[in-house]
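In this view, the complex is presented without one of its protein chains, the others remaining in place.
After this line comes subunit A, so read on.
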Amino acid sequence: METLLWQVEQLPGLLAVSRSGQVRDWDPPTLDRALQWGRYFQHLHGRFRAQPRLRAALGQRLRRGQQEPPLGFGHLGRCPELLGLALLGNRALPPAACHRLLRSLLLPPSGQATPGPCSLGLLARRRAAVQLLLPPPSPALARPEELELEPSLRTEAQLLLSRLQEDEEEEQGLAGVLEHLPGPRVYRVLAALLLEQAGDNAGREGASWAELREGPRLAAAVLSWLLGDPGRLSAFCRLLPGSLLVALSARYPQLGTPYLHLLTSWGSRLCYDPLRGQWASSRCPSEDELSWEELRERFSCFMRGPAPLREAALASLKNLKIQDGDFEVCGLSVWTDLLLEMEAPL
């Protein structure tokens, strides 16, 4: 058992080397050994997949590698692809070793040789299929339903969810992975995940999400992770369009109030420029700020949203207006002006 754990502990290192300049010294036998390790790890994955305790132990050992984000048990199963593709993209690999790599990855197995570790032909074919079938990206993610339709985001959300599910099976919290995912992409993917997993959507298109039965529960966990840190939430809300945030708030009531708080805190930082007759950013603009136009647009998304959200937004605006002295004159309180804007078209 200890040997096994020791072996598994080598995986993070192996993957890291395969992406580094250290492969400069690899000769063909070294390359063969690396690929053999890859197949061996895949074999281990198949063997212990159904044994939760061993899985957890192996997963724990993998996380010792201190990579960010940490590895998990699933990496063992995907090892041949991870290794093969990393080496293929690593220009430091010398020609002789690279020649060997190409032959073992790509050429049809001849006779007694073990079959290729992964079907790269299929990958190339699927990639071509995507090029042929993917509709050109829509110019704006203005409407939430368009976000739903964007297959690449949906795919990333599915992969994120299955990674979270893998980690959960090894009794790992989701923060370990989420904290290390590259932004701003992570926020878009999280939004897609939340949208897809909201009650009315989950399970609707059974096929692609079927294997992710824990989806709605994991989505709730993802949301509390988002809400757990003001910086995170603020980045999330800044990045995503107002219509989408309202759509999400409609499905996840726990998001609505913090989002509204963020908007009011952004709004309170605006100052009135009497010379130009408009609300402007404060003199030392920080990142955590919105323009007047954007603030107005985000509030009007609330007005177009479902009744409870609309009313909450209006109530909060009215309340703030009262706090500011409840004047009906433009240019004194940002809330008065916003309310006027909101009520004008209604």
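Just so it is clear, a residue touches a chain if its C-beta (ideal position, glycine included) is under 8 Å from a C-beta of that chain, and two chains touch if they have at least 3 such contacts; residues count from 1.
To be clear about the criterion, contacts and distances are computed from a predicted model.
> Consult the UniProt record of the chain that does not appear here and report its protein name from "NADH-ubiquinone oxidoreductase chain 5", "Alpha-1,3-glucosyltransferase", "Fanconi anemia group C protein homolog" or "rRNA processing protein EBP2".
Checked against "NADH-ubiquinone oxidoreductase chain 5", "Alpha-1,3-glucosyltransferase", "Fanconi anemia group C protein homolog" or "rRNA processing protein EBP2": the hidden chain maps to "Fanconi anemia group C protein homolog".
> Which residue among A:24, A:64 or A:99 touches the omitted chain?
In the full complex, the listed residue that touches the missing chain is A:99.
> In the full complex, which of A:9, A:32 or A:81 touches the chain missing from this view?
Once the missing chain is taken into account, the touching residue is A:81.
> For the chain that got dropped from the picture, name the residues of subunit A it touches.
Touch with the absent chain occurs at residues 69, 71-72, 74-75, 78, 81-82, 85-86, 88-91, 95-96, 98-100, 102-103, 106-108, 118, 120-134, 149, 151-152, 154-156, 158-160, 163, 177, 180-182, 185-186, 189, 205, 207-208.
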